[in-house]
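Of the protein chains in this complex, one is absent; all others appear in place.
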Amino acid sequence: MGTLRIIATSGLIRGLIGQAIGAALGFGFVTLIRLGMGLESNPEPGAVFGALTSVIGFLAGAGVLTDWSKWALGKETPLRHGPQPGKPEWARYLHVDYNHKVIGIQYAVTSVLVLLVGGIFAITFRIELSLPGMQFLTYEQYNTLFSGHGIVMIASILLGVGAMVNYLVPLMIGASDMAFPRLNAFSYWVSVPAAVLILTGMAIGGWDTGWVAYPPLSLIAPLGVQLFVLGFFVNGFSSIAGSINLLITVATMRAKGMSLFKMPIFVWAAVAAALIQATATQTVGMALLMVVTQRVIGLNFFDPATGGDPVLYQHLFWFYSHPVVYVFVLPGLGVISELLPVFSRKPLFGYRWIALSSLGIALVGFLVWAHHMFVAGVDNTLRVFFMYATMFVAVPTGVKFFSWVATMWEGKLSFETPMLFVLGAISVFLIGGVTGPILGNIPTDMHLHDSYWVVGHFHATMFGGFVFPFFAALYYWYPKFSGRMYKESLGKLHFWLMTPGFWLMSLGQMQIGLLGMRRRVADYDPSLGYDTTHVVITVAGLIIGWSVLIMAYNLISSARSQPLAGNNPWNSRSPEWQISSPPPEFNYDVPFEVVGEPYDYGLAGSVYIRMDPSSSGE
Amino acid sequence: MSAVTNAHDHQEAHNGHELPYSAQLRNNRMALWLFCFSEIFMFGALLSARFVLWGNARPELSQVVGLITTTVLLLSSFFMNRAESAIAHDDRKTFLSGLLMTAFLGLLFFIGVVVLEWNIFGLKLELFGVEWFGHLKPTDGVLGGVFFAMTGLHAIHVFSGIVLILIVWNNGRRGHFSAEKHWGIEATAIYWHYVDIVWVFFYPALYLIGKVG
Partner (left out) sequence: MSDKKAAAYRLGIVTLVVLAVLTALEYWVSVGLNGSPVFLLIIALIKAGVIVQNFMHIARLWREESH
């Protein structure tokens, strides 16, 4: 079969066609009914219904629903593995596949693609913002671009988290796959139509509320806000299904001898993130649904004139949206904990403390949401509670930092690209971390709320907690999932462009924030004196963008041209490095047994897992 | 493992890497309960919106209709449980009739909410001193908004529950499920009882707490 034919008949293309058909049918159905009822012409109800049917259309077209539909009809379906008959191995990545490693890579590739799309949005509006006055964008276009940038980047991060968790956790605990492979495929594939809805929303009308969609503005925003909100809502299904899958997998499918405190530390991070996703996501889903129904049916929640309360939205929204930032960073911090012992040739210091600190961050993370609402008119007693709780989240975070330093202390450090990105992550997350408390304190937050300081703070925490560690993970596990080594020189080039670039961007953002530059504005007063910094920020962003393209090139070309990596180029003790690169279809042909501690690097004679066949027959 | 297991098959197609039935069953059960726990946050969000926006007020609703729909739903849960106990003890007749009764009562509840309370057909009837059709509209300020949102979200779950019940009833009458293997029935039952529990909290919140205003 020719390459073009394989792509044209892939699950991805069929899904997209299904989405288009579903959208047309849904939109047409509602619009015709409205016409028949003599209602005034309004595309929004049709767009809402069409958006929902488009997602079902995508899932049906891609083949995600096939097995479950057969079950409804009483048929059995074997768990299909391997490429489809007559198609090459690479075609698996364009189809509904049940293998967690394939799904993990699907997540990773999609994450990087979405990251680049979000980056293009940022570069575009940053170029506009580098000079005062409007150069080439209208206000509406600017607003849509920063709003889209926000939600698209969040989508990219969730995809990246999905990539790391789904690829690594079964390998790390000795399982052959996740507990629910079909649900796993659904979790990945449902995020694709969600992203399509968001991007379509940018194209048909756009919106100006940022990714937070606060009423009353979101109630009067253009049509694009509906598609954005629905895309955001649908993406929640991916989070909830994926996190339930992860929690059951870790609960019941660990290898013999792998007690909770003998799991690789990354699994703890994944569990903590999953606990947040499985619960908090539902609350924002409700908040978003309330905006949708208020717009389209007229249910009143947020209009004070008839008893509603716009601040209620903010509570429901931030009850999820604060904890979710810990979903973003906990896996990345887990990657840091995972890699430091390998590149320091020393045990992980305070493994139990680090493991519990992930749960601690998740717990405290649920108690601080109103620090996003200090200037919303919230009652003072409430504000003070949230201020203290916010300060407190630094405690479990600090546990990690000190443990990392202690791990590296007097270790035999080596500085390959993954380690460089880990160190870069720590430095950047530190910037993010120390700029947080100023926002967490009410009196200072009153000056800095909605300023560029906030932008600087969250970019530093997001890059330090996710982007840098995600890149570290991509480089580190690249030999495992591709079988070959990436090009080290390009990796170092990526790092040395991106890291100073990011520090520059970060410090620039903080500086203009302190000087009064607001966020989410398309223009600013030139007499305020920070035009130069704006140019610096934009140039730094461009440097970061180019460095990411270098990484993309490296990872793509190395798959063909670079030497084979072998089982364990990093000399790691972790289970996935004891088997072939790439791993076999079902991971461990013979289950292993845990007989020692995971991180006893440098301790002579210490063993973590025993790969020999065990004596019991099962 | 598929949700449907043939009552007559005793030989499992066993790919060396697929979990044994008991392990998969345990995973399925845990996952469904975790899903139920997760949905608490969704219904809980709406419930807290009710208390924030209504305070001590509530809309004027027919207490008789509310009591009837609640009773119907509780009865449906009884029959669902009966059906599940039946298949667990190989009583296929009670199993199938129990499922149908559950679906029927569920449908009655759904009609009670959509036709009577929501009054989508705009009807009016006073009988035995009771106003059988509601007059609250979705756009009636915050009272209407929250009422329709809560009953609407619940109704979606009732409807999907009825669909699930009919699916497993259909497979059941074709010989699927056995006393040893009936995860599909257990799952449907857990889901249905969960929908019932949500109403156990929604009913007082909508009909009983606070003063009409």
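Each chain carries a letter (A and B) given by its place in the written order, and its residues are counted from 1.
The rule we apply is simple: a contact is a pair of C-beta atoms (placed from the backbone, for glycine too) under 8 Å apart; a residue touches a chain by one contact, two chains touch by 3 or more.
These figures come from a predicted structure and were not determined experimentally.
Put simply, the hidden chain is in touch with B once you look at the whole complex.
Although one chain is not drawn, the whole complex shows that of B:Ile111, B:Val130, B:Val163 or B:Leu208 it is B:Leu208 that touches it. Here the missing chain is touched by one residue of B:Asn81, B:Ser97, B:Asn119 or B:Asn170, and it is B:Asn81. The residue from B:Trp33, B:Phe104 or B:Phe159 that touches the chain not shown here is B:Trp33. Among B:Leu67, B:Ile120 or B:Val163, only B:Leu67 touches the chain that is left out of the view.
Against the chain not shown here, subunit B presents residues 21-22, 25, 29-30, 33, 63, 67, 70-71, 74-75, 77-78, 80-82, 85-86, 88-89, 91, 179-182, 186, 189-190, 193-194, 196-197, 200-201, 203-204, 207-211.
Criterion: only the chains that are shown with their structure count from here on.
Subunit B has its Cα centroid 34 Å from the Cα centroid of subunit A. Across the complex, subunit A meets subunit B through its residues 67, 70-79, 176-177, 179-180, 240, 244-245, 247-248, 251-252, 278-283, 285-287, 289-290, 293-294, 297-301, 306-309, 312, 316, 319, 586.
Across the interface of their complex, subunit A is touched by residues 2-4, 6, 13, 15-18, 23, 26-27, 30-31, 34-35, 37-42, 44-46, 49, 52-53, 138-139, 141-146, 148-149, 153, 167, 170-171, 174, 176 of subunit B.
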